[in-house]
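Could you have a look at this structure, given as C-alpha cells, before my questions?
Of the protein chains in this complex, one is absent; all others appear in place.
Read from first to last, the chains carry the letters A, B and C; within each, the first residue is number 1.
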Amino acid sequence: MNDFTPPLRTSIGHATPDSIEVCGHDLTNGLMGEADFAAVFFLLVSGRLPDNGEARLFNAILVALADHGLTPSALAARLTYTGAPEAVQGAVAAGLLGAGSVFLGVFEDAGRMLRSAIPAGDGDLDAIAVRLVEDHRERKARLPGLGHPIHTEGDPRTARLLQIAEQENLLGPHIRLMLRVQAVASSGGKSLPLNAGGASGALLCDLGIDTAALRGVALVARSAGLVGHVVEEARSPLGRWLWDTAERETTYVRPD
Amino acid sequence: MNDFTPPLRTSIGHATPDSIEVCGHDLTNGLMGEADFAAVFFLLVSGRLPDNGEARLFNAILVALADHGLTPSALAARLTYTGAPEAVQGAVAAGLLGAGSVFLGVFEDAGRMLRSAIPAGDGDLDAIAVRLVEDHRERKARLPGLGHPIHTEGDPRTARLLQIAEQENLLGPHIRLMLRVQAVASSGGKSLPLNAGGASGALLCDLGIDTAALRGVALVARSAGLVGHVVEEARSPLGRWLWDTAERETTYVRPD
Amino acid sequence: MNDFTPPLRTSIGHATPDSIEVCGHDLTNGLMGEADFAAVFFLLVSGRLPDNGEARLFNAILVALADHGLTPSALAARLTYTGAPEAVQGAVAAGLLGAGSVFLGVFEDAGRMLRSAIPAGDGDLDAIAVRLVEDHRERKARLPGLGHPIHTEGDPRTARLLQIAEQENLLGPHIRLMLRVQAVASSGGKSLPLNAGGASGALLCDLGIDTAALRGVALVARSAGLVGHVVEEARSPLGRWLWDTAERETTYVRPD
Partner (left out) sequence: MNDFTPPLRTSIGHATPDSIEVCGHDLTNGLMGEADFAAVFFLLVSGRLPDNGEARLFNAILVALADHGLTPSALAARLTYTGAPEAVQGAVAAGLLGAGSVFLGVFEDAGRMLRSAIPAGDGDLDAIAVRLVEDHRERKARLPGLGHPIHTEGDPRTARLLQIAEQENLLGPHIRLMLRVQAVASSGGKSLPLNAGGASGALLCDLGIDTAALRGVALVARSAGLVGHVVEEARSPLGRWLWDTAERETTYVRPD
C-alpha cells in the first residue's frame, strides 16, 4: 500500500535493561531530579532542553493555561466521571476532546498566522500587521488571539506573560508582530485585548516550538486542570446536578 | 431525580474581569513566573503548593513517567493522528485511553493497597508486608508495582526516585512499606524489582496526594510524551507503516 | 518482549482489489442490501448471521438503548462539540467514555453474573437465583440490572423486550434466571424492577453474544443517540447554557 525505507526512526526515547534515554539525555542521571517536568516536556517537543529563562517562560505559559474554572471541557470531564469513575483516563480524555477550534485551538491558529506572515530576516512588522488585519477583514475572518468573553478590558495573564518574557529577554518577532496586530485591530474603535492563548501561541513560536506542537502544549497544560476537576468531582460532585438541571430546564418538543 | 443543597461549591478556580484565582492563589501574581507547572499541578490535586523538596520529588516522578518509547499508548496516538491530523486533541486522548489496569493503573493499585494496609500511627511495617504478600498469594492476585518486562534486574528509575526522596527527607511510611513488600515477595526465589509505577504510587501517597488523583498524575506525565510522539509523527510518520505491517503479517481466516 | 507464533490471524474482514469479505461473507453481494446493519453487527461480534427472530430481538435491544435523553453522556458530547465542532468524532467519543460502571456497564455486569452462575445443562434456576441474591446481600453488593431512578414501577422497555423474546421463542436460561433473581430480590419488600440494561444483558447472553461484547453492544446503540444529540446541538445548542449555569450556580470556595 505504501513504500517505506527501513530502518524507521524515532528520537523520543529508548530503553535497555539498565538505562533509559529520552531525546538524547540519560533519564535517570541527566533529567530526573535535575530538570523540571516542563523542561522535559520542552525537550520532548523541540529536541533540546530550555535554558533557565526559556524554562521560566514555558512554565509560566503552562501555568497560565492549566485551568480556567468550570469550562465546557471541565464539565465534560466531570460528567464522564459520573458514569465511569473507575476509568479516570476516560474523563481526562473527554475533557481534552473539547480543546478544538473554538477554545484551545487559538494557540495553533495564532502561531500558524504569525509563522506564515513573518519572512526570513524579520521584515517590517508594522507593515505585516496592517496587511494581516486588512486581509482578515476582507475575508471576514476572525483574528486569532484577540478578545475574551470575561476579560474584556485586558487578559491579566497576557500582561504577566509579557512581563516575564521581557525579564527573560524573550520578546521575539512573533510576539512583537502579535502586539502590532492587536494595536492595528483595535485602532478603529472597539479595543480587542490580546488574550492569553494568542500571547502564548506567539511566545511559543519565539521559543522555537514547532507549529504542530502548539495545541499539544495547551493540552498538557489543561490536563493538569482536568485532573484537578476529576479529583474534586470524586469528593464534591456536580455531575448529577448538571444532569438534573438539564432535564428540568429543557422542554421536549416533538420534531416538526 | 436527586436532591441537591445549593450552593454548589468548587475550589479549583475562579475568574473576574481583571483577576484569576487558582486554588486560593492569585494566578498572575502568585503563580505565573513563581511556581513551576508541576507545583501548580500539585496545588490543583492537593489544594496546597509543595515545598522545594516536595516539588523536586514530584517533578522527578512526572519526568520518570513522561515517556517510555513506542508503547501501545504512543502507537494508538500516532495511528489516530494518521487519520485525523487536524484534531491533535483526539490523538492525545486516544493515547491516554490506554492508561488503564494493565499499564499506568499500577499507580492507583499500589497506592490503594498501601493506603488500606497502613493503620493510623504507622504500625509494624514488616508484619504488614508479610500479611500483604501472603494475602495476594492466597488470592493468586498480582502484587502491584513489582516486576518489569524490560528492566528485569531493577528499574533504574526506581533507584533514582528513592535517592531523591532520601535527599529530600521524603521516605515516608508508604514507600517504606512498599520496599518491605518487595523484599518479602522476592525472598522466596525470583527477584521482583520495584518498578517506577509502584515506587511513584507509594511516594505520591507519602506526599499526601489523594488516591483518586494517582492515575491522574500518570496521565499528565504521559500526555507530555504523547505530544512528543504526535509532533514526531507529523515529521516522521510510523502510522502507515504499522497499518501496512499489520495487513501484511496477518492472515484472514473465516470464522468457524 | 513477548513470544509470537506467526502467522497472526483475524476473522473480521479482508479486501482484495475487487472484493471485500466480512466474517466469511461477501460484503457487496451477500450483505449489502440483504442484511440489515444490526444483523451485520451481530455477525461482527459472534461470527454468524442471526436468523429472523434473533435479528428482530437484537434490533429491539439496540433500539431500546439508542437514547435516553439528556444523560451525562449526551451532555458530555454536546459540551465537547461546543469547543470542537469541526471534530464530531471527538464529541461522540466523549459521550461514549461515560459508558462505564455506573451506567451502561450494567449490561456486562449482569451478563457476567448470569454466565458464571449457570452451570452446564441449565440446572435449577430457582436455587441459583436464591444463592445469587444471598451472596450479593452478604457482600453488600448491588445486584446488576435491578431498579431504575425514573421507571420505579417497572421499566417499560423491559416488558416489551420480554414480549418480543417470547414471540420469537428466545426466552433462554439467562433471562429466565434474571427474572427469578428479580423476583427473589423483590420478595422481601421494596419492588426492584428489572431494568432494560439487565434484561438486555441477559437476552444477549441467550443470543450467544460473547461477554466481552456486551458493553460494546450498548456502545453501538448509544452512538446513534449521541450523533442525534450532536446534530441537534449544531442547530439548537445547550452547551453554552450549561457552562453559564454551572459558573453562575457554583460558589468558589478557597481550599482549606
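We adopt the following convention: contacts are C-beta pairs under 8 Å (C-beta built on N, C-alpha and C of every residue); 3 or more make two chains touch, one makes a residue touch a chain.
No experiment lies behind these values; they were computed from the predicted model shown.
Engineer: Write down which of B:L43, B:A60 or B:A76 is the residue touching the left-out chain.
Structural biologist: The missing chain is touched by B:A76.
Engineer: Given that one chain is not shown, which residue among C:M32, C:A127, C:A141 or C:V253 touches it?
Structural biologist: Within the whole complex, the residue contacting the unshown chain is C:M32.
Engineer: By the contact definition given up top, give the residues of subunit C that touch the hidden chain.
Structural biologist: 1-2, 4, 8-20, 22-23, 27-29, 31-33, 35-38, 40-41, 44-45, 56, 59-60, 62-64, 66-70, 74, 87-90, 92-94, 96-100, 104, 108, 150-154, 156-157, 159-161, 163-164, 167, 210, 212-213, 215-217, 219-221, 223-225, 227-232, 234-236, 238, 240-241, 243-244, 247
Engineer: May I ask you to list the residues on subunit B that touch the chain which is not drawn?
Structural biologist: The missing chain touches subunit B at positions 69-73, 75-76, 79-80, 82-87, 90-91, 93-94, 97-105, 238-240, 242-243, 245-247, 249-250, 252.
Engineer: In terms of residues, what is the contact footprint of the unshown chain on subunit A?
Structural biologist: 1, 6-11, 13-14, 21, 23-24, 47-48, 84, 86-87, 89-90, 93, 97, 149-150, 249-256
Note that only the chains that are shown with their structure count from here on.
Engineer: Subunit A-subunit C contact: same residues or different, taking over half shared as same?
Structural biologist: same
Engineer: Whole-Å distance, subunit B centre to subunit C centre, using C-alpha means?
Structural biologist: Between these chains, centre-to-centre, one finds 30 Å.
Engineer: Taking each chain's centre as the mean of its CA atoms, how far is subunit A from subunit C in angstrom?
Structural biologist: 36
Engineer: Please list all residues of subunit C that touch 2 or more other chains.
Structural biologist: 84, 86-87, 90, 93, 97, 249-250, 252
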